[in-house]
Structures are given as structure tokens and as C-alpha cells.
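Below is one structure, written out as C-alpha cells; comments come after it.
Missing here is one protein chain; the remaining ones are kept as they sit in the complex.
Chain naming follows the written order as A, B and C, and within any one chain the residues start at number 1.
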Amino acid sequence: MSGLDKFSEKMTRRVARATSRRSLLTLIGGALTGAAVIPVLPVSRAQAQGHGGGGGADPIAPQTTGNPQDPGDQTKCDYWRYCAIDGFLCSCCGGSASTCPPGTEMSPITWIGTCMNPADNRAYIISYNDCCGRSACGRCSCNRNEGDRPMVRPQANNDINWCLGTASAIYNCSTAVILGVALEQK
Amino acid sequence: MSGLDKFSEKMTRRVARATSRRSLLTLIGGALTGAAVIPVLPVSRAQAQGHGGGGGADPIAPQTTGNPQDPGDQTKCDYWRYCAIDGFLCSCCGGSASTCPPGTEMSPITWIGTCMNPADNRAYIISYNDCCGRSACGRCSCNRNEGDRPMVRPQANNDINWCLGTASAIYNCSTAVILGVALEQK
Amino acid sequence: MKRVARAAAFAALTMSASMTVAADFPQPLAEEPVPSVAELPASYPDSWIFVHDFHGNSLIDARGVIVDVAADNNNVRGQIPISHFGSITPSPTRSEIYVGETFYSRQTRGERTDVITVWDTKTLTPKGEIVLPGGKRGQFVTLVNSLQLTNNDKWAMIFNFTPGSSVTVVDLDSRAVVSEVDLPGCSLIYPTGARGFASLCADGTMTSIALDAQGKPGATVTSEAFNDIDSDPLFMTPAMVGRTGWFVSFKGNLRAIDFSGEAAKVLGSFPIPAQSGGTPEWRPGGWQVISADRAGLLYVLMNPKGGEGSHKDGGTEAWVIDPVAKTLVRRITLKNHSISVEATQQAKPLLVASRPDGSLDVYDAVTGAFVRTVASVAHTPITMTAVRR
Partner (left out) sequence: MKRVARAAAFAALTMSASMTVAADFPQPLAEEPVPSVAELPASYPDSWIFVHDFHGNSLIDARGVIVDVAADNNNVRGQIPISHFGSITPSPTRSEIYVGETFYSRQTRGERTDVITVWDTKTLTPKGEIVLPGGKRGQFVTLVNSLQLTNNDKWAMIFNFTPGSSVTVVDLDSRAVVSEVDLPGCSLIYPTGARGFASLCADGTMTSIALDAQGKPGATVTSEAFNDIDSDPLFMTPAMVGRTGWFVSFKGNLRAIDFSGEAAKVLGSFPIPAQSGGTPEWRPGGWQVISADRAGLLYVLMNPKGGEGSHKDGGTEAWVIDPVAKTLVRRITLKNHSISVEATQQAKPLLVASRPDGSLDVYDAVTGAFVRTVASVAHTPITMTAVRR
């Protein structure tokens, strides 16, 4: 477990660096972290991209980073960083995979997932920061439940609205920010 | 025009009886009456009964009065009283063609239309009272624009939210209340 | 007066040409009174259910829809608003409905106010509200155990999440906050005994907290660990048979917990009898995946494509389980892929399955026969609560 301890210590430091003091205290003091929000999968499937009414056989235009080491379409649910995401993809809402749309506030309390990058075959720690203070974006609903656990384990639950510690708790969309590599190989 | 004058006088009396004093004053003193609200037709067509996502090949179950003199399905846009209605049909929302859903408030200011009853072949004055104070019902969107005129003639315009004079202006659904027979035949 | 005359002229012009009165109807239809607003019975029939419309594309505009699933038509009887990630809990004995919700002074921004709104069952008008301090009301995809009643429905208990857990207890008579109970490491509210609640905890245990007459937390009892959260966690919403809650796990194990005493008593567990034909296997799937009828039979929404991560994918069959005999009584093939199930508490129960497109399919729970579809009830019909007495 020493590897894991080291890992968790690193992660804690990263989180400490990345978030506000208040949220750090929250992390240390209580029930931790958490995932993005969600329209539940079967529901979101039915509604995905179908703004308001049966819409869109038409797809959202692909958005790629152009970096071969970061492959895939950030508007699609199967983009590698989204392995534990839940909610509307900020890439479709005026943000990007790692940036909130203008006018929203990024939640300092996040669910941390670990996703394999198929290009460099590394496992990355991904922070699923929700973007808050504006109504549900409504574009690119995405829900992946591998590893999701019920509300009894909040830090593994993606049904929670993680717009906590923000000026407004209204949920807009979710990002997938690279925090670092999960384990370093020699 | 004396027939029309008599008719309008009768209608004014009817409206006076049927609505509150405040709305009567409004009727006499200013820009008059008005229709229900609406999702604009092409839009509402696309969304009709498709709550939130491509839904419902399934129809709403028919609701008839059982009275052969009042034929048709009150959940359908082609019901005879709806000849100038616009919005969500209260019949699908917990009300009926002439009753608001529980918990809403019926707007005292209404658009008056005239519809032919195919059973008794009489022309009825129909009052399209909006039901107010609750979010858009979302069921049975219906929009018929024959006789509709732009906002420049408010009393003939069905794009206006006629939740006026109610405690809350939030629009829920629209009714089609029989006020009387338009012209009496001897 | 001129304007009125003009409007009348307009109305006259839009009349159809034919004015002949059919001889069969000598009298015209009667004039109808305005204003006219429907009312509901103060006590709802047991064929009615509350559907929580989570409204995925407009989370702030969620609502509770009151639906008569036994009627041939006029099924939607009313709606009440439920704001962003709210909760709805009816009290038949008080003829009230409670909604836990959060408002902002500018709808999505500004000052936050958390409340429990008290709705009258008969008029569907708000009778009052209880303001909840601290802006800590838990917000998540709705679970009925986030807002529960105790003390003979005299108190409501609402779950907070900040991400620290706690429960706020309010008195429904005085409409005042009674107490707040910290709940470190535990989630949701399962009423116990006469006055108190239990909660499922992250270490796999259940903690029971009795409340005294003033609503202050008394004895705390923690069970042995029984919830295998890593490999086979329980869904959070039980089917209630009297005061016994039947929980089902991701992999299809049923677990009874007796909530009748001051402390929850964890009873036995048994697996739903395995059935072939799954790819890779049949598992419970959906949002509210288990319900019970008045006779104590359980209905579990089952997904043939069960596997890790499938637990919210909904299902295609409802399996009827006799928890006393521990047998699978019947498999009901659903007409449509469904996300939640609820049985009515009628003598001859109906089974309601909610669909991703917002419609409800209704089945005869005894025979499994399809009865009707209540179309387009909601945008996102995420939970259902049958009228219970």
C-alpha cells in the first residue's frame, strides 16, 4: 500500500494546489470530492443532443485538440478523458474539456477519476469539475457509470450535483481536467 | 351594422358578467382581451407531446364529454372549441376544456374567439382563458392561427402571454370556455 | 367601447358561414362559469402516483406530476413545481405534499433560499414553507429517501450534503426547524420506529439515530457492515413492505431491513433466482428499480445486459419476487425499455414502468398483462411514489 499512500499524498497535494483553501479543508474534514451531475443514463440517452424535441439526427461538429497525444473528439462521450464523466459536456457549451463556458464558475470540489490515454498508454488523473451558476447547458449529455457507486459512497457517485462551494449551485456542464499522471513508470 | 352592434353589446355584457370588475375596466379602458400563449406553431408541432425528447409515438388517451352535442376529443388540437386556441391544452394538464388545472389561476383577461359546433351547427363565443402561476404544462401543445394577427393588434394576437391580472404571470396552459351563442337565430 | 366593438366585429368575421341550427339540439350548450379551477380530492385514490419529472434539459423546472394510472383517460391530474434537484414526499394523513427545493433570487443566481414547500393535496396551492438554514440542502438526482417523515408525520427530515452530511428535522405543525443532526459518512434517511431514522454509511453499515420528543438526536446504533459497496452495493431506494425495507443490490441480491424499531435491524439476504439469457447476465437496472405491492410481492426492473456500470441503464423486464418464499413468481416482459418501476397499493395492484421518453406503461401486476400507456407524462420521469396510507 505504500505506492498507493504515495499516490494519495501526491493527489492530495495536487488537489490542495488546485483548489481553494476552503475546499481543501472540506476535502480533509469531511466526506470527500465528487463527480459531475447527470441526467441518468437511459434518460440522457433518449434526450442526448435532442434539444427539446426529437431533434438532431445531425451530429455536433467534432472538436479535437490537434495533438496526437490527446486523441479523440471532445464533443463525444467516448473521448478518453470522459471515462467517469456525467452530465453535459462543456466542450459543447462554450467551454472545452478543461475549461468552463464563459460566465460560469468552476466548482472547486471535484470527483477524481483515472482514465487511460490510448495514445501514450498512460493513466491520467482526471478532475471532473462541474461548471456552475447557469442552467443546464442542454448539449452533449454524457453518462458513463463504470465504477459509479450509489450515494452511500459520495466520492464515487456521479448523481450528485457537485456545484458545491460555488456562488450558485445551479448546474451547467462538466469538464475533464488533467491533474497529472496517476502512477509514474520508470 | 346594427346586428353587429347588438352582438357586441351582448358580448360586452357577457364579458362583464363573466370577468372581474378589474378586468372589465381593463376591457373598457384599454387595449382589449386576448388569446392564449404559444409555442409558435412550427416549433410546437415539432415538440407537440414530445416531452423532452423524441418521445411519444403514443397518443394521449381521448377525453370526450359524452354529450353528443359537444363532440370531439378535448386532448386534440382539432376539437371544435379550439378554433383559435394557442398553447398547452388544459385538458391534458389536470384541467378540462373549460377548467384550469388544480393550483393554477385562471386569467380574467381573455381572447374571445368564435367557433362552429359541428353537432348543433351553432356559432359559440369561446373565451380562451389562460391558466397561470405554474410552469408550462408541456402536454398537448396546440396552435391554430386562422384569424391571428400580429402584435400590432393585440386582441387578435395569440403570441401574447395573457396571464395578466393574475398573481403570477407564469403561463401553464389554456382553456376554451363557452360564453354563449354568438348570434341567436329565430 | 370602440375597441370592444371592433373585437366583436373581428369575432363575427371569423364565424363560419353556416348558421343553421340542427333540429336535434333545440337548446344551445350551456354557458360555462369563469373563473373555474379544478380541485382534487383531499385524499387521493390508491391508483394515483406521484411522478418526479427531473426535467433533464431544464433542471430548474422540474415538477411533480400527479397521475391516475387506473383511469382510461384524464390521467394527469395536476402538477406542482419542484426546483433544481428537489425532493417530493406526500403525507396522505396530513393531506399535504412536501417539496424540498432551492430558489435563487434571480432564478439561477443571486441569493439562495432552501425551503420545504407545503402543498395542499386538494387545491394544489402552497400552504406555506419552512426555510432551511445554511444553504446545505443536498442536491442529486432525486431519491425519495432524501426527504422523509417521522413522528406520525409530525416532522419532516431532509438530507443535507455540503459535502458533509447532515439531516435537518422540521416540525410540520409549527413549520419551524427542530434540529440538525450530523451524519458523518452516511447518506439518506430511512425512518425508524416512532421517531428517528437510519442512514446507509460509506463503511457498509447502517446507523440509526433516535430522536427525542424535542427532535434532538438520542441513542445512535450502528449495525455490522453488510453493504458490499465495492463489489455489490445496494441501490439506495428500498421497496417498503410495512416497515420492512427491501433493498436490491447491483448483482441482484435482496436484503431486508426492519425499520419498525428504534434501531434498524438488518435481516437476511437472498439472491434473485438466477435466470439464463442475459448478456452477460440479468441484473437490476434503472433508477428506482424495486417496488412492492400491498401483498408484499416485490417487483424488480431487470436488465439483460448486466455488468459493471450497467446499473442505471434501465431494464426490459420486471421480475416478481416472493420474498417470503424466496422465489421468482413471474417475469413480466415490458413493452418498452423502462427506467423506474412502482406498484400501486391497490388490492389488485398495477405496475407502472416509466420510460425515457416520458411516458408510463401500466401493467396488471397480477397477470403481467399490459393495460395502457399514459403518454408524455413528464420530460424525465425519474422516480414514482404510489399513494400509500
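Quick note on the criterion: a contact is a pair of C-beta atoms (placed from the backbone, for glycine too) under 8 Å apart; a residue touches a chain by one contact, two chains touch by 3 or more.
Keep in mind that what you see is a predicted model, and the values were worked out from it rather than measured.
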Can you list the shown chains that the absent chain is in touch with? A, B, C
Considering the whole complex, which of C:81, C:100, C:138 or C:217 touches the chain not shown? C:81
Among C:58, C:73, C:165 or C:344, which residue is in contact with the omitted chain in the full complex? C:58
The missing chain sits against chain C at residues 55, 57-58, 60-61, 81, 83, 103, 105-109, 117, 126, 129, 379
In chain B, positions touching the absent partner: 26, 29-34, 37-47, 51-52, 109, 133-136, 138, 141, 143-154, 156-157, 159-161, 163-164, 167-171
Touching the hidden chain in the full complex, which residues of chain A are there? Just list them. 4-5, 7-8, 11-12, 14, 18-19, 27-28, 30-33, 49-56, 58-63, 67, 69-70, 75, 83-84, 91-96, 98-106, 108, 110, 112-114, 116-117, 119-125, 127, 129, 131, 134-139, 146-147, 155-156, 175, 177-183, 185
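In this text, only the chains that are shown with their structure count from here on.
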Computed distance of Cα centres, chain C from chain A, in Å: 28
So the centre of each chain is just the mean of its C-alpha atoms; given that, what is the distance between chain A and chain B in Å? 46
What positions in chain B touch 2 or more of the other chains? 50, 52-55
Among the residues of chain C, which are close enough to touch at least two other chains? 56-57, 356-357, 379-380
